[in-house]
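My questions will all concern the structure given below.
Shown here: the complex without one of its protein chains, the others still in place.
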Amino acid sequence: MDKELTVLFIGDIIGQPGIRAIVSMLPNLKRGYNPDLIVINGENAADGFGITPEIADSLFAAGADIITTGNHVWQQREIIPYMKDHPTLLRPANYPPGAPGTGAVIVEKHGVRFAVLNLQGRMRMWPIDCPFRKARDLIKKIEGKADIVLIDMHAEAPEEKEALAFDLDGRISALVGTHTHIQTADERILPRGTAYISDLGATGPRNSIIGFDPETGIRRSLTQLPLKSEVAQTPAVVHGVVLGLDGETRRARWIRRIKEQSLV
Amino acid sequence: MDKELTVLFIGDIIGQPGIRAIVSMLPNLKRGYNPDLIVINGENAADGFGITPEIADSLFAAGADIITTGNHVWQQREIIPYMKDHPTLLRPANYPPGAPGTGAVIVEKHGVRFAVLNLQGRMRMWPIDCPFRKARDLIKKIEGKADIVLIDMHAEAPEEKEALAFDLDGRISALVGTHTHIQTADERILPRGTAYISDLGATGPRNSIIGFDPETGIRRSLTQLPLKSEVAQTPAVVHGVVLGLDGETRRARWIRRIKEQSLV
Amino acid sequence: MDKELTVLFIGDIIGQPGIRAIVSMLPNLKRGYNPDLIVINGENAADGFGITPEIADSLFAAGADIITTGNHVWQQREIIPYMKDHPTLLRPANYPPGAPGTGAVIVEKHGVRFAVLNLQGRMRMWPIDCPFRKARDLIKKIEGKADIVLIDMHAEAPEEKEALAFDLDGRISALVGTHTHIQTADERILPRGTAYISDLGATGPRNSIIGFDPETGIRRSLTQLPLKSEVAQTPAVVHGVVLGLDGETRRARWIRRIKEQSLV
Partner (left out) sequence: MDKELTVLFIGDIIGQPGIRAIVSMLPNLKRGYNPDLIVINGENAADGFGITPEIADSLFAAGADIITTGNHVWQQREIIPYMKDHPTLLRPANYPPGAPGTGAVIVEKHGVRFAVLNLQGRMRMWPIDCPFRKARDLIKKIEGKADIVLIDMHAEAPEEKEALAFDLDGRISALVGTHTHIQTADERILPRGTAYISDLGATGPRNSIIGFDPETGIRRSLTQLPLKSEVAQTPAVVHGVVLGLDGETRRARWIRRIKEQSLV
């Protein structure tokens, strides 16, 4: 396992434009980066709110090894029974005991055991269980069972994502943030070797407000009425990162942001 | 006024490391970009919380034409009398009537009248006055009095910053976000010519949690005790953007992110 | 107008149990207190979320002179056109310009002109317009046009309700709070004559969690999943206050809490 491992991590898929974009562009991305593992956050794939079994199937068929999610995962109830038979569709691990589904999985690809953990922040979000202790617990639990550990920390506050990354620096290969739908420009390797970015950004419509129709967003801001957001119907941009990991030391060698304009 | 105008916009200065970095690097940045206007957000300059008259003086002396701020501006009370005599130190304009200071100013540089507006978001922040209506009112009020209008929208939520930018697209030359302390990679020119970025990022210590000591941030996350943040004492990174504006049409031609490592 | 005026103010009607309770008990309450004016908060009448035209009609038919509401008012969209023709159905007045409906009304009963204002708080709620300035503006606007001014301040935070009441003390006859669904025991006459209570309490099912099914509330607390609340199907308690106002000075003489068990 001395070669370099490559991981492709794609940010929140938003509605049909996001699905079309990732499905149509994944072949190109695979050719370009030849990733050993592909992880896609799908929490907004179902018209912006949650994910359905059909959409999960189509993302897996397109090449996703693992689908992570976030706070919106519960909005399409039919995904809940699907979780049982599909352990590679994750929901945040730090929901309390009793929540459906699971938040961590190990998959073996090309002889490498990749663990992916999905966590959710609490600052300015729901008060679920502590993501810091849950991450530490899970990492301890999978010790010896996985070669590479990767985290999707789905959170609003960059301070919470950075704190978790610093806390785990050197113990995991990468922590990437999702949820804000805006890609950040702070990708870097932390002092002890963990790759980090505060947010992958969304895979969703351009000329939108975090994926949604600008008209409604402006009107809601002006009136403070609870207007329902509609996914904007414009071609989408694929956002994410590619990670280069040292197969031996498990440290990250590099992290590169992706921002690819889809035409469909 | 048919030449290209260049504006340098620098994100939240954090403590002494941030001040040292911007003061030492501004000469270089001026040589490199020859900006017609320099705007610096100084809301975290006083050890992370607010700004003092001395610090404001030193930022002006270093070359800032205008200092914008945000929610932390009120934390050093001695800045309040200073605001009266220094109209180029702004606080968010949409604080209610009766708040000290002002949130908009017009300065003339090289024959061009630049208006800078400072606004603050409300999503997951204080419930101050509506930044959307305040922005529209101010823009109407300065019509004919300014050639170029620029906005620092100090806000947590990217959807609020994007909504305001879309609402004003074509009526102002640029809207830049501040407050999260993390630079975003979404800089672009909106359909009708307004330059946009969700967040400039902070001018503060590297290897920090949004500018502050990681140890405390991790411990606070784990314990949920109200531990006070201390500015990290490492060399800082200067974050911001440079804008190229068409002097005639007032539309943005380009927006370029800045991320400059300081050595001091 | 030297006689004592009596006002009956009923808290948030919750679902069918709340409607049944107030409709069946209002005749008794009228006999007991002989109120000159009856105001009912109806924001949760439609199965807990909003109000429909049919329900509004039935509350008016039962004796309500004015229906106030709150943050949930927008959830049944068919109420919006109804607002136009029914100015005695109020929504909070401090929604921004452009929101449907109105938040203040004057009705004449027995030769007395009663003004009722409906306002909504912002602490830990939506960032709508300032209820303090809106209240002051409205009071100024109706000066000379109303004999008695009453306010339903629909808000979460008692500090916000108390602050508004102290601010208006002596200028209005009463300010009553709604929204928490729990009646408070702090009814009193403020120093300059305004009657006050932090919350009227809900007119909703007993043995419930703020009107809703306890099982779901407990499970949601334990799992933090976004489970939908269902109105509990138990007989309801009518909560509110009766106010005795001096017809000459307009000051409140007394305020008495109501808590009446319904049998249906």
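Letters A, B and C name the chains as they come in the text, with residue numbers starting at 1 for each one.
Definition applied: a residue touches a chain if its C-beta (ideal position, glycine included) is under 8 Å from a C-beta of that chain, and two chains touch if they have at least 3 such contacts.
What you see is a predicted model, and the numbers here were worked out from it, not measured in a lab.
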Worksheet item: Taking the entire complex into account, which one of A:96, A:191 or A:226 touches the absent chain?
Response: A:96
Discussion item. Can you tell me which of C:76, C:94, C:120 or C:180 touches the chain that was removed from the display?
Written reply: C:180
Worksheet item: In terms of residues, what is the contact footprint of the unshown chain on subunit C?
Response: 124, 130, 132-133, 156, 158-160, 162-164, 166-167, 180-186, 190-191, 198-199, 201, 207, 209-210, 212, 214, 217-218, 220-222, 257, 259
Fill in: Touch residues of subunit B, complete complex, unshown partner
74-75, 95-96, 98-99, 126-128, 222-226
Response to the item:
Against the hidden chain, subunit A presents residues 96, 122-123, 125, 127-130, 133
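Criterion: only the chains that are shown with their structure count from here on.
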Worksheet, complete the sentence: Given over half shared residue numbers means same and under half means different, the subunit B/subunit C interface is same
Worksheet item: What rotation angle superposes the Cα atoms of subunit A onto subunit C, in degrees to the nearest 5?
Response: 180
Worksheet item: In whole angstrom, what separates the CA-based centres of subunit A and subunit B?
Response: 30
Worksheet entry | Mean-CA-position distance for subunit C and subunit B (Å) | 43
Discussion item. Give me the residue numbers in subunit B that touch at least two other chains, ranges are fine.
Written reply: 130, 133
